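So the structure is just underneath, and the comments pick up after that.
The complex appears here without one of its protein chains, the remainder shown in place.
Right, chain A next:
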């Protein structure tokens, strides 16, 4: 609630369980570029919504608006939580801090006590499977481990809503698939809602309960496709006809939006 007040005047026109709600959101940058137009997206508790679209369609801008880094030039955005995790495209670790102190950072910035954040960090490190690497410096870690550190850092906030801005785009296929599974496990265990940006169709279908397909600039929603596959996902689900059909549907919508 507190965040909703700062970002938008409308109170509780959203149904219960809604964590973030975009209504007719548009984004026009000062240089005249229109990044988004007429975007409606709702993320409720228990949902994992993936936004997929061609590069430059403004999907990252959506997250920046959701997190408050930017303000939409039109429409309303209602945010009903102040526990928001944000994972950037890069791991954005502080090179001079080891894994533990990187994970502690956000708690530290929020004024948590040394003992409290130490404990929080340790729990988060274990959640992402980085025990034993607490003392490693970022330069000693692989890309995947850096991303895990970044995830752990956000987990210390106990986010109700987790925003992901193409976090695995720079990783190799195997690492990406493994992290997808870890993310689903965390989603199921920790109970946060997710809003995930990607340009990989199969990643979108695999991760989410709902896929939002966006068109090229100015970005608007082409279609919203529900993914009725069971959670947590079985990695082999990728080779089922249902999965293939959904991937086909999303790809089709993408092509439609590109015309």
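The rule is simple: a contact is a pair of C-beta atoms (placed from the backbone, for glycine too) under 8 Å apart; a residue touches a chain by one contact, two chains touch by 3 or more; residues count from 1.
Just so it is clear, contacts and distances are computed from a predicted model.
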- Item | Protein name (UniProt record) of the chain left out of view, among "ABC transporter permease", "Diguanylate cyclase", "CoA-transferase" or "3-oxoacyl-[acyl-carrier-protein] synthase II" | "ABC transporter permease"
- Checked against the full complex, the residue among A:67, A:180 or A:209 that touches the missing chain is A:67
- Note on the structure: Given A:48, A:86 or A:206, the residue that touches the chain left out of view is A:86
- Task: Tell me which residue among A:33, A:110 or A:240 touches the hidden chain in the full complex.
- Result: A:110
- Task: State which residues belonging to chain A touch the missing partner chain.
- Result: 67-69, 84, 86, 88-90, 92, 94-97, 105-106, 108-110, 137-139
